[in-house]
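With one protein chain held back, the other chains of the complex are shown just where they sit.
Chain lettering (A and B) follows the sequence in which the chains are written, and residue indices restart at 1 in each chain.
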Amino acid sequence: MNQTRRVIVIALTALLILVALFIPIPTNASAPQTRTLEVTARQFAFEPATLDIQRGDTVTIHLESLDAAHGLYIDGYAVDLAAEPGKRAQATFVADKEGKFKFRCSVACGALHPFMIGEMNVQPNFPFVRATAVTLIATIGAVVFFWREE
Amino acid sequence: MTMNRLELTQVPIVKKILVSRWLPWSLVALTLPVFVLAILAGLFGTPAGSRNFGIVFVWIVWWALVMLLLVPFAGRLWCAMCPIPAPGEWLQRRALVQPRAGGRLYTLGWKWPKRFNNIWLQNASFLAVALFCVVILTTPLVSALVLAAFALVALAMSLLFERRAFCRYLCPVGGFIGLYSQLAPVEVRVKDHALCATHKNKTCYVGSAAGYGCPWLVFPAALDKNTYCGMCTECFKTCPLDNLALYARPFGADLLTSRGRRLDEAYKAFIMLTCALAYSIVLLGPWSVLKETAYAVGSVEWWVYAASFFAANLAIVPGLFFACAWLARRIARAATSTRELFVAYAYALVPLGLAAWVAFSLSFVLVNSSYAWQVLSDPFGWGWNLFGTADWKWTPYLAGWIPLLQIPILLVGLAAAIALALRAARELRMPQRAALPIVAFCAAFTLAMLWLYV
Partner (left out) sequence: MKRELFALTIVFLIFVAFPAALFGYQAQRTTTTGARVIALTANAPANGGWQPDAIRVNVGERVRLRIAAPDVVHGFAIPALDIYVDEILPGHVEEIEFVAARAGRYPFACTRWCSVDHWRMRGVIEVIDPGNPDPPLPTIAPPLYQQMNIDIDAPHPAQNVPAQRPSAARGARLDVSVPGDLRAQSPSNVFAELRGDPALKAYSDGQLWDVVAFAWKRASGDPASPGADSALARGSKLFVRDCAACHGETGKGNGPAGRNLPGLAAMQTDSRMAHGAYAKRGPADFTDAAQMLGASDVLLQGKVLRGGMGTGMPEWRTLYSDQDMWDLIGFIRSFVFDYGMSNAK
């Protein structure tokens, strides 16, 4: 493959990646809802550990602890709760960013505290869809770019 | 590889530093107090890991330093400053900075057994640590005992065996640092091989009045990859011909050479790849039952976990890859054995594996590194406040950005893996399409990582 063709492959791949990153994706998502989620915390788990919500929802999380003091901090959202048995905590926020956000215990609670983790999936998970598309484009682009039949 | 290199030793100050006998001692003098404090804090400090220097500075600060900075950008530089083998090496030399006449070492000087002249023991020691990592990472006392055990074994081995046998053959960390150091943009190499051929004494290997023979049992003139060079700079001191250089080079240059590919190194690549995925699932995933099982050492469930962990590392992931190699062979109608393809292609996993480890490490390092401020002021959790930072709150850094950092890192690793897979097919005189099953394997792995984090 000559130099020109390689430049074209690079440019085309980059272009397609940009398209995959920024093209608006049409959705027929339902109207935003108001949701109340009950989450319990114990050493060393949240229940439920996976929260599925829609972008635009107004979400209220109630945190109830079953054994000792625990927290709930959501990556990327400024949400940080602390609860213990007899002291529930709650926070309300608008899920304005889609994607997967890990949430984790924010009050030291014993050995596995740093790994007491759950996931909040704000659907539709466009970041994952775009990342998948970019991965496939990059794979094909790299194969074509580095392909050198002898 | 002589192309595209920049000789850093042409800068006089760089040269002066590398030739100086204060190196690597002065680097170890910096890390040794940290190591001593980490062990003392683990033994005598609070059992609360997030407030114990021994946990925070080893598994967050040191880990970030090694995995995010040193390995990708400086290869084995950590091995030059590692405090673990230092006491043994000093004891062997009965000296800290000065050379001994003739470089004679005080050790029984046993030869390392031939059958272990590979990194299988490092693969095993890494898997052993990895299996118990949930306990080691979270329990200061266990962490300190493991580190102390490393230091004691290193010391004992330096008294029994010649040179740095521990680092070269046993250290669980050295194994993967060596594997991934092939990607680093720096290398220690001889400038002119012809000059070495004229040099009868080979002081770089046997030592001289200026310094010790290569502690890593490497003959510098034979170096064609970073894997077993500990960057201790001893050869800079012992070469009378000024024939050693530190080069800056393109990332991953070592992987362009196809010589010396081995099954033990291939397995190192599988184990690292599998562990990056397994940790992303077990430690950072939302499945608490996995974490609790991994922590409940000795229970029936734990034995199932242990068996699955070994199966994934040693059979399932390599098995899938072997299937891809078999498919590649069928596609190419190649005469080469599947095993040879399997080993050769495995080196394509090196950049993919490092990218996966960087992605995994970012996720817990950024979230937990604020603990470092607290333990700096109160390393033992005894209520000290040396620098006024003991009560700083836990603050995840860039938590919302982590997936956005992980995506490009994983994609760079994937692109490099694809380039290497295609290259391997050419080296094995097969058509390019014989790399496609491997490309699919790498893409699937990348998507699995993305699915876990994004």
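As a convention for this text, a contact is a pair of C-beta atoms (placed from the backbone, for glycine too) under 8 Å apart; a residue touches a chain by one contact, two chains touch by 3 or more.
Source: prediction; values computed, not measured.
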Hidden-chain contact residue, picked from the options B:33, B:109 or B:319: B:33
Residue, one of B:46, B:125 or B:243, that touches the chain absent here: B:46
Absent-chain contact - pick from A:48, A:110 or A:124: A:110
Hidden partner interface residues of chain B, rising order: 21-22, 25, 29, 32-33, 36-37, 40, 46-48, 50-52, 90, 95-98, 374, 379-384, 391
Contact footprint on chain A, counting only the chain that is left out: 40, 43, 64-69, 84-88, 107-110, 113
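Following the convention adopted for this analysis, only the chains that are shown with their structure count from here on.
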Geometric centre distance via CA averages, chain B-chain A, whole Å: 30
Residues of chain B that touch chain A when the two form their complex: 48-51, 134, 137-139, 283-289, 291-292, 295, 363-364, 367-368, 394, 396, 399-404, 407, 410-411, 414-415, 418-419, 422-423, 426, 431-432, 435-436, 439, 442-443, 446-447, 450-451, 453-454
Footprint of chain B on chain A - complex, ascending: 44-46, 49-50, 73, 75-77, 97, 99-102, 104, 106, 108, 111-119, 125, 127-128, 131-132, 134-136, 138-139, 142-143, 146-150
